[in-house]
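Have a look at the structure below, then the notes.
All protein chains of the complex are present and in place, except for one that has been dropped.
Let's look at chain A:
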Amino acid sequence: MNDGPDNDAQDELDALAAEYVLGTLAAGLRTEVEHRLPHDAALREAVDAWEERLQPLTELTSPHAPSAALWPRIEHSVDELHTRPASVPSTPWWDWLGLWRGLAAAGLAATLVLGTLLLGRDAPAPSYLVVLVAPQDKSPGWVIQASDQQTIQLIPLGVAEVPEDKALQFWTKGADWQGPVSLGLVKPGQTLKVPLDRLPPLESDQLFELTLEGRSGSPTGKPTGPIQFIGRAVKVI
């Protein structure tokens, strides 16, 4: 047997890629794979190979003509993608200073929640805290707790209302990043744990937000829907 640890790791990676493409990975692992893909060449290669292997199985389904309204709807959405920058404030939301001035009140909420979270902690590692507030009334809706720089927890303070055909999508953007990166879909009222090991380390003022998107998330990979909750990371000593 020449199965060394390297072969084991390769087999594991290949098994993960295979079940990702096959579709049997549970939601959490699927999200993890999708986060790793842009940065993990070995995983990407394994996934690509499985896509090619299994793709002929799509021929087992019968074609189904779309309704006549679908193409015009797609065209309309493509138009919207191109006109949006002109129809909303010309700076993207993450550079929207007015919003940030208004969010100063959230600082108080952060202090309060922080006090609660720190109680009973005997080994305070350097950590970050974010309170996500609703942009309209600044009411806090979620807290993000990061006790190390690799994992964050998104903790609900209540149950957000989400329309049946929509989903909340979680995003983050550091100061020097080109745009926000998706951290996955969020279920109202449920704590979400997100590994950040494929992103740069957390930093002060890093932006987090939840937007309302279609039920399978933003079609473009960038936020397209209205902001529901938003906040910046505060370093906690």
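Note that a residue touches a chain if its C-beta (ideal position, glycine included) is under 8 Å from a C-beta of that chain, and two chains touch if they have at least 3 such contacts; residues count from 1.
Convention: contacts and distances are computed from a predicted model.
Novice: Using the UniProt record as the reference, specify the protein name of the hidden chain from among "Phosphate-specific transport system accessory protein PhoU", "NAD-dependent epimerase/dehydratase domain-containing protein", "Sugar ABC transporter permease" or "Sigma-70 family RNA polymerase sigma factor".
Specialist: The UniProt record for the chain left out of view names it "Sigma-70 family RNA polymerase sigma factor".
Novice: Which is it among A:V133, A:A146, A:A167 or A:V181 that touches the chain not included here?
Specialist: Checking the options A:V133, A:A146, A:A167 or A:V181, the one contacting the hidden chain is A:A167.
Novice: Since one chain has been left out of the picture, which residues of chain A touch it in the full complex?
Specialist: 14-15, 18-19, 21-27, 30, 34, 44, 48, 51-67, 70-71, 73-75, 77-78, 81, 165, 167, 185, 187, 214-217, 219-221
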